[in-house]
Structure formats: C-alpha cells, structure tokens
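Can you read through this structure? Questions will come right after.
Missing here is one protein chain; the remaining ones are kept as they sit in the complex.
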Amino acid sequence: MANPISRTWRKLFYHDSGGYFLLPEVDSAQPEPMNEGPFGDAGPQVVGWFNRWTYGDRVATPLFYTAIGVLLAILTVLEVWFFTLDDGFGAFFVPMMLLLALAKFVIVVAFFMHLRFDKNLLTLIFASGFVISIAVFMIVLSVQDKVNPAPLVAP
Amino acid sequence: MNLRRLLPPARSRSLFLLPVVPAVLAACNKGDAQSTFGTSGPVADTQANLFIFIFWIAVAVFVLVEGALIYSIIRFRRRGSDDSLPDQTHGNNKLEVIWTAIPVLILIAIAIPTVKIIYDQDGPPPDQGPVLDIKVRAHQWWWEVEYPGEDVVTANEIHIPIGQWVNFTMHSDDVIHSFWVPKLAGKMDIVPGDVRQLAMKADEGGMFFGQCAEFCGEAHAKMRFRVKAEEPEAFQDWLDSMRRPPAELVSDDAIAGQKVFTDNCGSCHATNTWQAPGARNERTRLAGLRSAYLDDRNKADGDRTNLIAAPNLTHFGTRDTLGAGLISLTRDNLVEWIADPDDIKEGNRMKELARPYRENTLTSEDVRQLAAYLMELKPVAADAVMEPDDGTAGGTAVERGASTFDSSGCSGCHSTGSDDRLGPGLAGISARQNDDYIRESIINPGAFVVEGFSPVMTETFGDTLSSDELNDLIAYLKTL
Amino acid sequence: MAQATLQGQEQHGNVADTNTGISNRKMLMWVFLASDCLFFGSFIATYLVYRNESLVGPYPNEILDIPVTSISTFVLLMSSLAMVLALNYAQKDRAGLARFWILAVAALGLVFLGFQVVEFTTFVDEGLTIHQNLFGTTFFILTGFHGLHVFVGVLWLLGMAFAHFKGALTSRSAEDLEMAGLYWHFVDIVWIVIFTVIYLIGFSDGEGIETIEHAATIIGG
Partner (left out) sequence: MTTIAFPTLISRPTSYTGLWSWIGTVDHKRIGTLYGVTAFLYFLVGGIEALIIRGQLAQAESDLVSPEIFNQLFTMHGTTMVFLVVMPMSAAFFNWMVPLMIGARDVAFPRLNAFSYWTFLFGSIFLNLSFFLGGAPDAGWFGYANLTGITYSPGDGVTFWALGLTILGVASLAASFNFVVTILNMRAPGMSLMKMPVFVWMALVTSVLMALAMPIIAVALIQLTLDRVWDTNFFNPAAGGDPVLWQHLFWLFGHPEVYILILPAMGIISEVLPVFSRKPLFGYPAVVFAGAVIGFMGWFVWSHHMFTVGLGPAANSAFAISTMLIAVPTGVKIFNWIATTWGGRLQLNSAMLFSLGFIAMFIVGGLSGVSHASPPTDAQQQDTYYIVAHFHYVLFGGAILGLFAGGFYWWPKMTGKRLGEKLGKWQFWLMLVGFNLTFGPMHWLGMNGMPRRIATYADGLGWEMSNAISSAGALLLALSVLLFIINFIRTTSSRQEPEDDPWDARTLEWSIPSPPPAYNFARIPQVKSLDDFWYTKHPELLHDERGEEAAASAPAEEDTHGGGSIHLPGMSYYPFIVSIGVVIGVAGFMDVLVELPGTNIQFPWLSAVGIVIGMFGLIGWTFEPVSEEGGH
C-alpha cells in the first residue's frame, strides 16, 4: 500500500476497501493438483506475479466493463488520430500502432473474455496458440524478406 | 581423391557390414553418371566430404547405440520362466545429463562446418578467374539454355569449359523445377516468378547427367539433361560452331524434310538461332509462345492456337540425346520419337498440341524425311565459312530485311501470307498501315494490338534490333 | 468427486467437476480459440507476405476508406462491450436485461456486416475483385472469413436471445452465453488486429508501385 497508485487502485476495485466498482468474489478454487508440470513452480510463479501485478481474481461490475469499453474506444480513437498525423511518427509509426493494437487485444482478452479472472490454465492454452502463431508467422515474414523489406528499386 | 582421407584403413572397413556399405564402396570408385559420389567439381566435392564426415559420425553412433540395444536384449532376455522382478531402477539424472550433452557436442561438431559451407557456397562463384554465365529456363519438361553475351541458344545439353566457374541464372516458365547435376553440385529449386542462382565448376571433363529433382507433372521422370564439360578450347569451338550457318543439306530426304519441318514444326521450334538476332530474340519468341499457350487455356477448343514454347533445335544434329536427355540421338531413335513422342515420353506437349499429331497428318514418309533433316542440322565446317551471315551483310535493304524477318524470329509468329498465326498475317501490311504504325508496332508492341490477338510480343522486342535492321525490316515488310 | 458422471460435463458445464476446475465446454472453447489464432494468423500472414506484391491496381492506398472502417471498427468494439454486459446480467439472473444486450450485440454485428457489404460492393465497383490482384485476393478472403465468423456469431446470439427455455439467460445457463461471448470477443480481437495491420499500417501500400512493376517485368522476362 505504499504508493498512491496501488492505493487508489485498491480503493477503486477491491472489496476490502469497499470500492466504487463492487466486484463480486468468485470461486477461487485452485486446480488440483497445483503447479504440476516439468518446470515445477517456475511457470505458475511467473503467471502469479503477472496476476498480482495486474489485477487479482475477481469478476467485475457493468460499470467496470463500461470503463474498459471507454478505454478501448479511446485507444481506437488514438490509433486513428495517429494515422491521420501524416508521417508524424516516422519509423515509430508501425511499432506504435502494433503496440496500441496489442494493448486493445490484451484488454479484450483479459477483461471482456475474463481470462484475468479465470484459471491460469486457460491463459496458457490461449497463449500457446497466440504466441506460436505470432512466432512462426514472424519467421515466415522474415524469411520472405517482409519484415524489413528492401527499398523498392528495380534490380 | 580426398574422400579417402576420411575413410578408415582398408582392413577395418569390413567391420561395418551394414546396409550402407555399398555407399561407402561407391565413394571409392568413380561410380555412376548421376551419383553424388565420385564427384567432379569443388561444390559437389565439399558436399560429399561433409556427408562422409557426418556419415562416419553416424556410423559410430549407430554402432554404439544399436550395440547397446542388442547387448541389452541378449544379456537381459528372460531365461526360462523366471518370474522374479529385476532391480526397479527409475532413472538417473547424471545419465540424463550425459546423454543430453554428448549429442549436443556431436551436433555442434556437425553444425560448425555446415554453417561455414552454407555461407561459402552461397551467392556468386568465388573470385577465381573469369566466370561463364549461363541462363537456364525450366519448362515442363525440358531445359532452355542460353549463353548471354555469346548469342548462343540451345536446349537440354549444356556445354561448359573445364576449370572455369560457371554461374547458372535460372528461371522457370511454369511450375517449380529443380536443377540438379549430382556430380557437379547439389540441387537448386527454380521457382516461377523468381530467379535462382547456382555456381559450380567442373574439375574434369565428361558427360554429367542431370535431372529435374522437384516433381513437376506427368513427365517429371523424363525431364533430364546433360552437362558436357570440355577443355576450354573445345568449348570455344563449340560456341563458335553454334554461331555458324547450317551445312548444306545433302540427302533428298533431308531437303524434303526441311519443308515438312517448316510446315509442321517451325511455329514452335526454332532452328535459326545461329544468327545473332535470332539468338537474341529466342527468349522473346518463346515467351510469346508461352503466352499463347496460357491464353489457350481460356479458349474453346476450336479457337486455340495450340502453340507452346518448344526446345530450340539449332544444329540439332550435333547433339548427343533427344527428348530432354532421354535417349541417344540416332536416326532410328529420332524416327521413333517423331512417329510417336508419347511412346517415349508420355505426357509431352508436342503430341498433345502439334497439329500433325492432332490431325494425324504425318505420314511415315514425312517422319523419315524429318528425321533425315534433323540429323543433318549441323554447322558448316569452320573453314567453310567466309563471312558470318547475320543479316547485316550485303544485299538490298529488302533482302537484308527478309533475312532479319527470319533470323529475329518474326517468322515464328507472323506469316508473310494472309493467314494468321500467333500474330496476324503480314501480307499487304503496307496497304493497311503506314510506316509509323509498323515502326511503333515493332518498337512498342503494346501500342496497337489487332483485335482478336493477344499482346504477347515482349515490350523489349525493339531493343534486339539495331536501327539499320529496323529500317531494313520495314522496307521488307512493305513489299509483302 | 469419484462419481463423476459424464452428464453434467458435456451439456451443463456449470458443475466444474473436473481435475482443473474448468468446465469441459469452457476449456474446449479456449482450445478452439487458440486453434483459431493459427487460422487467422495464416490468413493475415498471407496478406502480409503479399503486401506490395500486386502487379496491377487498385492498391490499398487508392481504395481503403479509413473513416468508414473506423466507424465499423468502433461498432464491433462496442458490440463486445454489449456482449460482456449481457453475460454480466445473465450471471445476475436478470434475463430481460441480458436478452436486451444480446439483441444489441446481434444488431451491432449486423451493422458491422452491413458496413462490410457496402465496402465490398464499393471495392468491386472500383475494380478490386478477388481475381484482380494479390491485394484483392488476400483482402477479400481474409476479411470475408472474418465476416463469416461474425455472421455465425450473430446467428448463435440470435438463437440464444430467442431460446425461452426455463432458466435461459440466468446464472443456471450463463455458461451457454459465456461460450457465445468468448467466440464473439475473439472475432472482435481478430478485427482489432485486422484493422490496425491491414487498414492503418497497410494503408500506405501501393506507393511507389511503379518501381515494383518495373522490377516484375525484369524478373518475369
């Protein structure tokens, strides 16, 4: 509770502080048995750290979802606005857009698809598909010289 | 031979009585014409040496691991009806680490030379003397060969000089093919719409067998070719001979055969690339035929031109094989081939498309005469040539133009009568159009396309002609 | 626990009597979505591999309409919000509100599809067809498959909205709605990627295309 941000955060969303967005508690039963797998605790540790860092295992109220929706709308507006700034970002344009898209993607998956409040195994399942998809197709694109295409000059 | 260095001394070889032994033995003799052992050039040598290196590592691993397996099976087999339980071992972490680490070390030992050789063999040939450029274009199911800068075009038989690096620039006209001459270098796929490059060198003379290695359709098995490595002088002689005019036909059959050829075969096969403009224009001509073939796919049967890019036959009589490296070129084989190409090479396009086969108009007499003609298609002896007749010499403008008309490949698509082939018939062209139209149509073929014809002439056609040749050609066309 | 009957598990997943504590259906849905990542990944990768490779126009920068697509993107994004609200109300046993929001989702989905139909017809009028060039081929097939997913989602949601069986759209069968919701959000996130990558980033494609044509002539020749 040291810093004001996390204090505000708790005040807004957590039960114990009687926050504004009353969040019903959910069954937080752990998978049985816990933390199985060849890596032992390593995977759950990382995921658990990520959990604590972002939210916690609760589901939210309509108001909360609406807030998320507004956030998404703002991000979209930002994207389109950046787009209209003619070359205002130069080489940073593409990474910036990808970052914004990724942010929207993660927000929808995490909150609207409530992966953040669900069992970590589901995150693992979805992430395996998503990460492998990104990884292999990035390799395809780089093998096909599409990541940093050479300038268009006639050979 | 440096492969021997990697082999163990002869007396220990008998230890390895494995199914792979023949491979090792073959590495020691020159072997067969399409073998990857007994190689004849630095590229294939390096690849074979790397293989032998990996092979012996593999043999060692094989002997150890299979040995352990077989020993275990024999030593620990159940004897009688011994139902007792053996020691219940569950595992051993030390062992796991060991048999993870050892393969990693072995693979590093393989990976280092691998990566080094990948980079060594990539790209253009090393900077060792002059490089011979050869353009290869793969077709279903034959190889178009061009010596750029030399004005020499041929097909299916590639002559190269010994001791000189050769740089192949390769395209495909239709599907993916793979260019492979095992004795000289590993294969390289040729992907349509893209260009591939492969460098190799022959250290010794000989006839090396090659074959398309990527499945490319019905006659894939018979898409072969030969690479003939000759002493540099012999190679130069061959290049020169390919630029000499054909020797005069002697037999009556051959003379009659020439007419049969012109009537039936000349729209697809060229025999005139001994002339420089013809050679320079051959690619354009074949590209036009290729477009005609593709356009045909969208037409009703009756409207098709039935043309297709076909192997160049200039000085065909000097070749060793026919049908894309299939069988040796003898008169009997040739007769058999012409009479029914499908019998020798099933799926070939000639039987499918050429008019004489479709309409069954070729008599056995015709076949005999054609074979006689093709067998006599040879260059004149070197001393018999006074002056290279490339169309620029002597005669009136109209005569020179007529010569250019043939040698540049115009006659491949245009008749001088009124019948339409791939392009419109040109009789009376001057009555229909003015000079500027004709000139523009030659320089910039896309400018005016007569209705009903496809724009198949390449944009760069005009570049193959000098302005004199162009003027002569127009003068000739106006007489039609 | 030991007397796990199959019954509860396939049809009525509210009872999470499984090793992982996740109902079978929900896990199935997530495995399917992971799998679908590769499906759309392949189509998007195909589009990207063929960026700037079309030999003839129209090119993206001549034809893509960012303002209009921004609106349809916004519509789809808001439909996701409506979806999550529908589920939220269903979980709180407020079937009426849930049904209202489901219908809102379906309506927004239909609006999005309407935008897509208009976009497609405009493009075809302007000469971009699936036969025209690589851009046409990859664009129509990618967005078309996405549209197909939206359409299936709309049908699914309408089915849910009009299913009036006992306990429909309440906490008892909320997982039915959750399945549809997961699917719908997935369709939304695919569009998030498509909108950014194909429309916003890919809009500049086609500039300097003459050089490409020239290069193609040389390579082809």
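The letters A, B and C name the chains in turn, as written, and every chain counts its residues from 1.
Quick note on the criterion: contacts are C-beta pairs under 8 Å (C-beta built on N, C-alpha and C of every residue); 3 or more make two chains touch, one makes a residue touch a chain.
These numbers were taken from a predicted model, which means no experiment stands behind them.
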*Where does the absent chain make contact, in terms of the chains shown?*
A, B, C
*Of the listed residues B:V104, B:V250, B:A382 or B:V450, which contacts the missing chain in the full complex?*
B:V104
*Specify the residue from the set B:E214, B:E282 or B:D472 that touches the hidden chain.*
B:E214
*Could you tell me which of B:D32, B:D263, B:D320 or B:E365 touches the chain that is not displayed?*
B:D32
*Residue-wise, where is chain A in contact with the chain that is not depicted?*
33, 36-38, 121, 125, 128-129, 132, 135-136, 139-140, 143-144
*In terms of residues, what is the contact footprint of the unshown chain on chain B?*
19-20, 22-23, 26, 31-37, 44, 46-48, 50-51, 54-55, 58, 61-62, 65-66, 68-70, 72-73, 76-78, 82, 84-92, 95-96, 99-100, 103-104, 107, 110-111, 114-115, 117-119, 121-122, 140, 174-176, 178, 180, 182, 185-189, 191-194, 196, 209, 211-222, 224, 294, 297, 326, 346-347
*Considering the entire assembly, which residues of chain C contact the chain that has been omitted?*
1-7, 9-12, 18-20, 22, 24, 27-28, 31-32, 34-36, 38-39, 41-43, 46, 49-50, 53-55, 130-131, 133-134, 136-138, 141, 165-167, 172-173, 216
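FYI, only the chains that are shown with their structure count from here on.
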*What pair of chains has the most C-beta pairs in contact?*
A-C
*Just curious, how far off is chain B from chain A if you go by their C-alpha centres, in Å?*
55
*Take the average of all CA coordinates in chain B, do the same for chain C, and state the distance between these two points in whole angstrom.*
49
*Give, as an integer number of Å, the spacing between the C-alpha centres of chain C and chain A.*
18
*Considering chain A alone, which of its residues make contact with at least two other chains?*
none
*Touching two or more other chains - residue numbers and ranges from chain C*: 219
_Which stretch or stretches of chain A touch chain C in the complex?_
29-32, 59-62, 65-66, 68-69, 72-73, 76, 79-80, 83, 93-94, 97-98, 100-101, 104-105, 108-109, 111-113, 118-119, 121-122, 125-126, 128-130, 132-134, 136-137, 140-141, 144, 146, 149, 152-155
*Along chain C, where are the residues that touch chain A in the complex?*
19-22, 26-27, 30-31, 33-38, 41-42, 44-45, 48-49, 51-52, 66, 70, 73-74, 77-78, 80-81, 83-85, 88-89, 91, 181-182, 185-186, 188-189, 192-193, 195-197, 200-201, 203, 208-209, 211-212, 214-215, 218-219
